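A single protein chain has been omitted from the complex, and every remaining protein chain is retained in its original position.
In this document, chain identifiers A, B, C and D correspond to the written order of the chains, with residue numbering beginning at 1 in each.
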């Protein structure tokens, strides 16, 4: 008899300890909301900031602790997989989120009164009063919590919920830029509409897979691949639609359209968070779905992802060349990088091969994450009257006005281009190497050709910064706040250190990937 | 199943879904007729009762005691010209009354009228159907009914109707939350959402083992869970837009509310019908969930045959009449409250109260569970209480401060603007102007003199 | 019998998807997305019935919640934009271009 | 003593020190750079003196774990070839530093002078590293990383078209490099030895088809680097736009990485493929020789002209490398060094001219030898070395290459001879147009070389002449390594009779 009561036949068990990093982040987010409700306005920021940072640092410590304990199993009734990759991704996301929050903490990035019509008297008043939405902190925490849950979820429902928990705050955060409000709102709307569209696809895919397997548990779907017959239509349609949803989230072509708009319109610190954290989380989820649930179907989806990878790389690299806005360019570059990462996703094989691919992806994500956060941090510092100086022409001659800043930005660009002795090189290597080992040489060749194309637009920016004359009314370089300076320094240091001595992180990624995903 | 029949606790979920189609039809028709007649005589009862309370006669022309007054009204409406205002959105306008009426009837399908009886040789429960989620059906139907209200207001394309519709919607959904929450405690005790099983659970009171004491608990949830019951009763009034919560059609401010444009004909009758059917529905639900359902109340229940056969329908009907009487009583006694008070009452008092009460009930239940970690439960309870109190006091002080500040501000504003017609103040001559009451300032002048 | 529901769900999903792609009003697009979510719900419940387990129904609950949250966020965003530009057309949102 | 690490470390530390020099104190930065580069030169010489030509092939070897996860080691060592090339770099850098004394300080351009010199030092470290690396991966790292300082040197301090040239240079090299990356990865994966050490990878790839693909991966990278026709188009732009010093390092040393790589990696790691592709490469080389020479004749810009001569010369080098004979191999190696000196001298002198006159067009000059005889004289010697006049070191190497080529490839050898003739045409014609004839109005006031410039040019001219008459020490160092390489390739072996040959040449002069 199917009754509601029968569903909960026994009291479930939840491993609070293993989930503690996530719980801490979510808990802090809730406390943050409470602070919003109860604390007087002038105190809010000074309460929110420590809560946010400390909780994330705490979560990071807990993650490390879990890692040293060697936890590797599915917690919470098999709903959340706390395994090597999860822990690694958590750590990476938390670190990057901490860095991003330092950036977010910077004043005057966010709107004073989101509900006020841009340019209205209301807005002026809110600005004059020094109003600020301290809600961004809890929102960021929710988003980060979602990012942590997304790649760790071991069934599709949790994954869907996590996807939304991650995305919804980001939709809102996108629309909160202080300057260029219209642009920002538009970005938020586009992100929202397309994001919701894609999650509907994800959900429909989930439904079809549920129809196929009778369960949304990844392991159960995996098992059903061998036991269930005669439902191929459901299976393939399900895989296709779920794939669309996931590919959208990582911004792979042909589902990349949102990325440039959103990256450009969002407040830059949020862009940094998205470009690093969301990408990591989405890749974790993509891997989990395709490797764990659909691992035995790889002959079917590999060719498709092959095509997607190639298309993504080409679209990212080619369209980036035509961009004139720095944030859009970085967005397209992010698309190209997504393509490179996809190369490793299809490079499956035996267990050792999978582990190598996985560790490559993990390492790449970390290196890319740091470089990208750093790059966007630099972007926040180049200002002109109407906000950040987005247009590339405004960057001309920056190397002469501020050699250090331009030098650091050039470093990040070189890392994106994958020049040796920057982190990006080893990232690329870590991804290409397993791909070659698994026989995807053609894909790798496309990869290197497009990286050469990608290098062109990175180099173009360097050319602009260093080799052209600064215009007289060039943008001002904002004196970095402590936070921004710290972010830039940290990211640059990470880029260099990982470029010269990547071994520790590689080891970590390797040991995280060794056990692969729990099933 | 045979064993269940012998059980005086009445039918369970397993007894449903076995009826042949014709029995279902009979039941459905019965419910329909019951409700239609109920509405007709309900209206009459209400008018009669109120007039009695107000020392009037009430309807007394049509039929004996005016019994046929409602019938006459209904017929009149059916015969009146159906007016379709020019500006309305026709589809919506016509659809709205249907949408509002149908769900009202549907809810009744899960109200149990009595135990298993023999109907033309078939053994069948006196209830159209039952579901594991029966109570949810009622809530769902209520929600669909809301669409009717919104669409009626919207389709009319008239400001009063729109505002009335919106207000009514806001009110209904607000009170629906409190209503839904008030059920939770019942389900905690009953362990089911099935109406027939909830009735069965109220057959006999449980005992509460507190230490060595065995405290017998009352069997009716209305007594056992008084707060839930009270909240339900309040929301019941709000949910059906009855006095004192009949803001949506508040004649004083909104003409007829959402059905302003439905000036005549059976469409208007549909709204009336739906309102009364809804009253019966919530009353029936009230009886089922809190007042022991069709079971006979205490003195009658001493008679063994009271809860068997067709008798329980009588008890149910009596209870229904009483609850309906309560509606009328309230209508006759209470004034209509202000809209912001209404919303504040629903959101700021009923809901938190309800949530707190649910936690209390849950904690108590948890202590009763075998093998439960009592200390943990107590610690949680203590934490919850402390937390609630802390938040309450914080809120209270803040609210107090804000109230005072607002009062002071208003006072200051008033002081400032009192005498300035230009600033929007009313041009009132100073009360101590000499020409008023003589030169010596204010002096009380007895009326009738001068 | 469940097949009919599946077909219906697929149809609803397709209508929603097409709506998202062809409609220009943000609110309508948004409603189409919601339609897609509800099509998913229908599919879930149908499959739950087909498989005789409850997972699908429970998922439908969660989906509703997520959809609700999406409504809150989405309407907030759209309303803000609407207040600014007095238009909810996606075509008017053209500041971000290639 | 970890010679090689020290050699790399000193310039890096020096570069940091130079970069740390306070702003405005450009002179100190220059002096510091010069000192550091001289120290490196001294260290190199000291190391070279300890090199045992008859000893094992790889000397001064150091191997440390770097990235165990990828099987990458920090492994450096030198054989004779590498040693010579490192020495070339070490010699050229101080000269370039001295020559570029004023290159960077055009005040209107607001360039950071110290950055330029710091970049030179960084580049030096990487040049040493790239020749010293025996780990393929490490080699690759240096190979690619080297681009960046050079890119900035061209882009920031070059001529009018500098940013175009810099980007072209970088993208070409990067593209080649990335293809090589694929090959490197594949090499590692297919060899499956868990290491990138070049000696261990020799013979690891058995499958001929695989060898061919990997060979192509490496070869294209090297061909871009050492501009082999048709991958050469970046060079004229880069060399013409780069400041003279940078051009010297670019053409003199950086491009040698390509030919060095062919010798060291293409041949040794993929012997069968190398043999398979030899006809193709030889053909390309010959085309390069002739094409470079012909196009050079048509140039109006002297730096471009020199660049095209280099393309021609690189044709000789690749031909020598792939001729698969001991003579040709040794000749090619020697050619790399000598070409560094001769082209270096040419570029520097052209740079001095341009600095004086402010134009790089040949037509803007005329009759310089009358106003600046020393300048013209040294220019002539450098030019003659470029056309391989006997008695100058380039002749020895070119001769060896041709002899070696004739052993196996007669027709290409003959065609290559045409290249030599054409070389005479372009050099002499350029000299005639610039230095001879009536003195042009604009060069009337042209000053002759000053002391600094003389100090710059003198060692180069001296080296050209000395090694022209006495190439034995170089050959002694080179031959064993070349021999070993060819053994690996299983090239048809001649009894190494090279000292005799060399003496014959020497005696012939």
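As a working rule, a residue touches a chain if its C-beta (ideal position, glycine included) is under 8 Å from a C-beta of that chain, and two chains touch if they have at least 3 such contacts.
What we mean here is this: contacts and distances are computed from a predicted model.
Not shown: a single chain whose UniProt protein name, out of "ABC transporter permease", "Oxaloacetate decarboxylase beta chain", "NADH-quinone oxidoreductase subunit" or "Acyl-CoA dehydrogenase family protein", is "NADH-quinone oxidoreductase subunit". Contacts of the undrawn chain with the visible chains, over the full complex, involve A, B, C.
Among the residues B:71, B:119 or B:173, only B:173 touches the chain that is left out of the figure.
Between the chain not shown and the residues B:47, B:122 or B:157, the one that touches is B:157. In the full complex, chain C touches the hidden chain at residues 49, 61, 64-65, 68, 71-72, 75, 79. Residues 13, 16-17, 21, 24-25, 28-29, 31-32, 36, 78, 81-87, 94, 97-98, 101-102, 105-106, 109, 128-129, 131-133, 135-136, 139, 154, 156-160, 162-163, 166, 169-170, 173-174, 176-177, 180-181, 183-185, 187-188, 191-193, 255, 260-261, 263, 265-267, 269-270, 339-340, 343-344, 347-348, 351-352, 355, 358-359, 362-363, 365-366, 369, 371-373, 376-377, 380, 383-384, 387, 391, 395 are the ones on chain B that touch the missing chain. Contact between chain A and the absent chain runs through residues 2, 4-5, 7-14, 30, 33-34, 36-38.
As a convention for this text, only the chains that are shown with their structure count from here on.
Of all chains displayed, A has the C-alpha centre closest to the centre of the whole protein C-alpha set. Taking the mean of the C-alpha atoms as each chain's centre, chain B and chain D sit 93 Å apart.
In whole angstrom, the spacing between the mean C-alpha positions of chain B and chain C is 33. Rounded to whole angstrom, the centroid-to-centroid distance between chain A and chain D, based on C-alpha atoms, equals 44 Å.
Residue positions of chain D in touch with at least two other chains are not found. Touching two or more other chains at once are residues 4 of chain A. Of all residues in chain D, those touching chain A in their complex are 66-70, 110, 112, 115, 140-145, 147-148, 151-152, 155-156, 162-163, 166-167, 170-171, 174-175, 178-179, 181-182, 185-186, 188-189. Contact residues on chain C toward chain A in their complex (touch as defined above): 6, 9, 13, 16-17, 20, 26, 29-30, 33, 36-37, 39-40, 43-44, 46-47, 50-56, 58-59, 62-63, 66, 69-70, 73-74, 76-78, 80-81, 83-85, 90, 93, 95-96, 98.
Chain A contributes residues 359, 399-400, 403, 414, 417-421, 425-426, 428-430, 432-433, 436-437, 441, 444-445, 448-449, 451-452, 455-456, 459-460, 462-463, 466-468, 501-503, 506-507, 510 to its touches with chain D in the complex.
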